[in-house]
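Moving on, here comes subunit A:
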Amino acid sequence: MTWVNSIVHGIFLGGVYALLAAGLSLMFGVMRIINLAHGSLALVGAYAAYVFVEHTGLSAYAAIPPVVLGMFVVGYLLQRTMLERSLRAGVLVPLLTTFGLLVIIGNLLERIFSPDPKSLNPGVLGTTTWQITGTLSISPFEVLELGVAVLVLGVLQLYLTRTRMGRELRATSEDPDTAELVGIDSRAVYARAAAIAVGTAALAGIFFGMRSSFDPSSGPTELIYAFEAVVIGGLGSLWGTLVGGIVLGVAQTIGAQIDPQYFDLAGHLVFLVVLLVRAAIESGAIGSTRGVTA
Partner candidate 1 sequence: MLLEVQALEARHGLLQAVRDVSLKVAEGETLALVGANGAGKTTLLRTIAGGHRAAAGRVLFDGTDVTRSSAHKRVRMGIALVPEGRHLFPRLTVDENLRVAGGNGRKGPWSLDAVYAAFPNLEPLRRHRAGTLSGGEQQATAIGRALMTNPRLLLVDEASLGLSPVAVDGVYRSLQTVIESGATIILVEQDLRRAMKVATRISCMLEGRIVLEGTPSELTREAVVDAYFGLREAGTSQATA
Partner candidate 2 sequence: MASADGTVVLAAAGVRKRFGSLVVLDGVDLTVRADEAIGIVGPNGAGKTTLLNVLAGALRPSGGHVFLREVDVTAASAAKRCRMGIGRAHQIPRPFGDMTVFENVFVGAATGGRLGKKAAYSRCIDVLERCNLIDLANRRAESLGLLHRKRLELARALATGPDVLLLDEIGAGLTDAEAAELIETIREIRRQKIAVVWIEHIVHVLVQVVARLVCMDAGRVIADGEPDVVMKDSAVIDAFLGSEVA
């Protein structure tokens, strides 16, 4: 693999990171909740798709609609039952609650599925290669990955800017008290945001599952990638999250090019550098990134 190859593949990988990170960013931007179970919920999506494939014999792609829809509902319910109450109890409680969720999900998955790695089959799209140049080859699956990520982010963007519910979400994220005073049901807004966050996470989880294998302990790793993508790209902006995901993906693949062991490390280093630079520039202004921008 050459450098160009690495970068291109890094971009495709970044697309999925962005998709995964979007939900995390949304929940933080709207509700100020850092959902530590975000990666685990993505993993649940992958496992749900696995179960679907096993039972129906259909392709992993066919699993996407039912699983993502189901996870929308899960997100909605999660917010209305657990997270809403956690929010009322203080700023740190949601961290504890979602951490507990992370642990429970991991354990349940292990109990049900055993620790053996599983994977989803991307089918012929994954095995086909297109030779672009002498040294660069990509697969249609990767293109689909990035395409879906960009499409979903684009749809989300439209949702936020063009729809009534999107406006309500933006308003509530800027000032929940005043939002209530102009007639917005903030709890319903939060529930919708959580539904979107978990649904998109599940979608990303399925794509991860088609890329590589997964096991019950993969949740925290995916959380970290999502977190890094959000921080690199900046909080609150969807397109920023796309950029963040891509930067992370490229960093990782370039690191792996140098030495396969450096895959994770390269990503962490870039994350650290960006974090320190941001902290230096915006010292004291971290709290002013409240709100979700269109």
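How were these candidates chosen? In short, all candidates are chains of the complex that A comes from, given by their letters.
The rule is short, and it goes like this: a contact is a pair of C-beta atoms (placed from the backbone, for glycine too) under 8 Å apart; a residue touches a chain by one contact, two chains touch by 3 or more; residues count from 1.
Given the structure is predicted, the values throughout are model-derived calculations rather than measurements.
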{"item": "Options 1 or 2 - which one, within this complex, touches subunit A", "value": "1"}
{"item": "Of all residues in subunit A, those that touch candidate 1 in their complex", "value": "164, 167-168, 170-171, 174-175, 177-186, 291, 293-294"}
